[in-house]
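Input: a single structure, listed below in structure tokens.
Excluded from the complex is one protein chain; the other protein chains are retained at their positions.
We just call them A and B in the order they show up, numbering each chain from 1.
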Amino acid sequence: MDATSFVTFLSAALFVIGALGVLLRRSALLIFMSVELMLNAANLAFVTFAHRWGQLDGQVTVFFIMTIAAAEVAVGLALIVTIFRTKRSTSVDELAQLRG
Amino acid sequence: MMINSTDVVAVLPFISVALGSVGLLIADLLIPAERRHVTAWLAAALLLTAAVIALSLLGSPTFEAFGGMVISDPTAFFLDTLICTIGLVTILLTLRYNQVRGILRGEFYILLALSISGMTLVTHANNLLILLLGIELLSIPLYVLCGIARPRLESEESALKYFLTGAFASGFLVYGIALTYGASGTLSLQTAPAAPNVSGDPLLLIGIGLILVGLGFKVAAVPFHLWAPDTYEGAPTTVTAFMATATKVAGFAALLRVLHGGLPGMESTWQPLVAIIAAATMIVGNLAALAQQNLKRMLAYSSIAHAGYALVGVAAHDTTSVVFYLTGYAFTTLAAFAVITAIGSSEGEEMQFLEAYSGLGRQKPLLGAVLAIAMFSLIGIPPTVGFIGKYFVFQAAVAKGLVWLAVLGVLTSAMAAYYYLRVVMVAFIREGSAAAPLPTPSAPRNLAAAISVAAVFVLGVVPALLLSMIGNGMLSTTP
Partner (left out) sequence: MTMAEWALLVLLGALSLASALGLLLSRNAVYAALFLVLNFSVGAVIYLLFNAPFLAVTQVAVYAGAIMVLFVFVIMLLGAERLAPAENPPGLAYQRPLAIILAVALLAVAAWALLSGAQIEPSPSVAPRPDSSPQAMGMWLFGPYLLPLQVVALLLLAAMVGALVLSRKS
């Protein structure tokens, strides 16, 4: 195995752990952090592939994904704080108002 | 890089909406708080302008711009026109609704315009990065719009659910794009799998699969639909109307760009997958809608079911039929939501349950008629556009040998007739309860309803009008 494959498999493992975190964790904050892990796994893959192809495109893309993550964090944390103010909990299980 | 006029023209609808929304942000500062409706009218004017610009560009030939990152073809400009028109109708519906429900924020219209700018970028995406950025730009303002009725808990919960699911979907989309890039060494949709020895690469197949999962969340296809009913129910009704129509159109625009516009020569790989998702979406959406007593929630499941019908056209690789179907579906759904916002704009707690509609056809015959027409078109009864739309997608499926999918579509449509007709029955046959408050009148809302109903009939009777505008669909520029 060469270094590129090694890091690709590493990023795949990180992505799966992130996805598992989203599915298994119950706190909105933890779910959101797991999403960040998934995005980070994608960034790792992009850097590796940019190296593989000898291009800068993959690296530039990572730059954009970081910006997307920042924008999501701004809105997401504002939402979590807002909902906490209303009901004093961050657990998704208590989002019971809407169900049926 | 020097930007030339071709580049500007290629994304002119996007540029005008984007610049306009920044202008709107500044203008909103100067408008006193009690005159918020001025912001709304400015936003409406902006969207009308953008729609006219996109419409006037319909005749231009297909060309690429920004170094191949975006593509402009008649289908893209048509979708721009459609999305801007939906935005315009949404604003007409919103004016009175926001007033009654106490959502007095000028930012509502700015966020709506920003979301639309993202949609008008997605329709032109010829590059996976542009596709991703467009989807993010349309999603982030929508997360906020869902929660804009805070501190109402159901609105906040709707926003959080939408946000967490949307962020999860973005994760899949981004990772899928990364793997596609890894396999092909390019982000361009035109050339990605065209590189030698790439189209069978497992890396590429997994990548495309993950991209489809991400987009499946966005259009609420089964099994990625679980967020939709809760989000649609809790969000302010006009935001729900916008999500059920414009976001659906933009999500499908992304799917069409990836599957029909790009990935040349990979049809046999994705077709069975899309066909199965289409079948599951039609069945689950319609079955779940049967049990609903809440009209908003019923329309959420109905929107899932209709995504299934549009997916039939996607599986059949017939772009024109998908775009036609979405246009018809959008105007029909807007007509239905015009009635729901009317009922929702009555004083007191917002009424969403079917009970609130009993006797509507007698007390308010016009409103009742709009509701009935919308339900007939959702079933697919001629001469409404719902019938022609379904006819086109099923015909496309049969032509591609997907007869089973077309048969399933017809069967589920028959099943759907039950819950749509039940709404008409309640509105026209059941006695009205005296307690139900009457909706406050609103001229813009009536105009929105009139536009939607007119579109439902005109497109249902003369579909050729629309077909000539859509053009030949998204064709790969590479022969």
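One rule holds in what follows: a residue touches a chain if its C-beta (ideal position, glycine included) is under 8 Å from a C-beta of that chain, and two chains touch if they have at least 3 such contacts.
All values derive from a computational prediction rather than experimental measurement.
Trainee: Which is it among B:L12, B:L47, B:L114 or B:I373 that touches the chain not included here?
Mentor: Residue touching the absent chain, from the options given: B:L114.
Trainee: Decide which residue listed in B:L12, B:L57 or B:V70 touches the omitted chain of the complex.
Mentor: B:V70
Trainee: For subunit A, enumerate the residues touching the unshown chain of the complex.
Mentor: 1-10, 12-14, 16-21, 23-27, 29-30, 32-34, 36-37, 40, 43-44, 47-48, 50-56, 59-60, 62-64, 66-75, 77-82, 84, 90-93, 96, 99
Trainee: Could you list which residues of subunit B touch the chain missing from the display?
Mentor: Missing-chain contacts on subunit B: residues 1, 3, 7, 11, 18, 22, 25, 66-67, 69-70, 105, 107, 110-111, 114-115, 117, 121, 129-130, 133-134, 136-137, 140-141, 143-144, 147-148, 150-151, 182, 202-203, 206, 226.
Everything below uses one rule, namely that only the chains that are shown with their structure count from here on.
Trainee: Using mean CA coordinates as chain centres, what's the gap between subunit A and subunit B in Å?
Mentor: Each chain reduced to its C-alpha mean, subunit A and subunit B end up 26 Å apart.
Trainee: Which residues of subunit A touch subunit B in the complex?
Mentor: Checking each residue of subunit A against subunit B gives 8, 11, 15, 18-19, 22, 28, 31-32, 35, 38-39, 41-43, 45-46, 48-49, 52-53, 55, 57-58, 61, 64-65, 68, 71-72, 75-76, 79-80, 82-83, 85-87, 92, 95, 97-100.
Trainee: Tell me, which parts of subunit B touch subunit A in their complex?
Mentor: 129, 132-133, 136, 140, 143-144, 147, 150-151, 153-154, 156-161, 163-164, 167-168, 170-172, 174-175, 177-179, 181-182, 185-187, 229-230, 233-234, 294, 297
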